[in-house]
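Please see the structure below; I have some questions.
Of the protein chains in this complex, all but one are displayed in their positions.
Take a look at chain A:
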Amino acid sequence: MTAAIEVENLRCEFRVHTGLMSAEKRVVAVDDVTFSVPAGSVLGIVGESGCGKSTLARLILGLLKPTAGTVLVDGKRLFDLDRKARARLIQPVFQDPFASLNPRRRIKDIVALPLAAQGTFSRGEIERRVGGILERVGLSAAMGERMPAQLSGGQRQRAAIARALVLEPRIVICDEPTSALDVSVQAQILNLLADLRRDLGLTYLFISHNLAVVEHVASEVAVMYLGRFVERNETDALFRKPRHPYTQALLESVLTPEPGKGVPDIGLGDAMPDPSNIPPGCRFNPRCRIAVERCRHEAPKPVVRAPRGMVECHLA
């Protein structure tokens, strides 16, 4: 079985100018990341803002060119494919359904656009497919006639999902798909995404800062810190026995609705990670509770644990 997504030694750098006179800075957003996602599974990616998770999504979608490394989607090199073929294979769903839908078009035209752009579908075929997918995501035909501003946040996200699925791609990249939504609507969208995956055999890359959500949807979870995967494991194993101190801190900071437990002291300090200034040695060492001398000058190598697990820490 080929993997749906295969990423090898992927690296992405940006050059930024911070001021008129200051020297150019190099920001390494994704730093030598290797992983694969088996077809039909869900890889969740978690991490704080600025850790490179959205950059990774853009690299896999082919919206950004990597500085080094390769991305294989469904066994094909992404950059060998033309845009139309890429669109049939992999599609995104983004965080803010308002920003990602054209405010001047009707919902059914927005959803039809990927089909029309292929140039191979008849008008009748487009209409049939759009009607089918709108119904599948729970939007009525009347909704299709409306403009995005006339829809609620949850309905807009349903429309964005319909647009992503109308070409019947195999892989969907969900970048914080429920972060802008209320909890009751979030639950509806998560349930919809789960149904669609099961019925259509989709593979998801699911990016979120909400660990409880990732735990609910993902079969495997990768924890990203300053551009690298510091731990990866099957979801149950990762939540039951987190090995990396950063994963442990992230899990502790999840506020489950359990009264009386108080707010946890996660002891990460307030040295926020800066991707333009990655510390030597282990990149997590300035915030690490258990760092020893070795962590300050020697970067840890990834250690394989269990069949699919990986952790990057001297002490784990």
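For this structure, a couple of remarks:
Methods note: a residue touches a chain if its C-beta (ideal position, glycine included) is under 8 Å from a C-beta of that chain, and two chains touch if they have at least 3 such contacts; residues count from 1.
Basically, contacts and distances are computed from a predicted model.
Hidden chain, UniProt protein name from the list "Aspartyl/glutamyl-tRNA(Asn/Gln) amidotransferase subunit C", "Spore germination protein KA", "Chemotaxis protein CheR" or "Peptide ABC transporter substrate-binding protein": "Peptide ABC transporter substrate-binding protein". Touch with the chain omitted from the figure is made, among A:G119, A:P259 or A:P307, by A:P259.
In the complete assembly, the contact with the undisplayed chain comes from A:Q186, out of A:S41, A:Q91 or A:Q186. Along chain A, the points of touch with the absent chain fall at residues 48-49, 152-155, 182-188, 190-191, 194-195, 209-213, 215-217, 235, 239, 249-266, 268, 270, 272.
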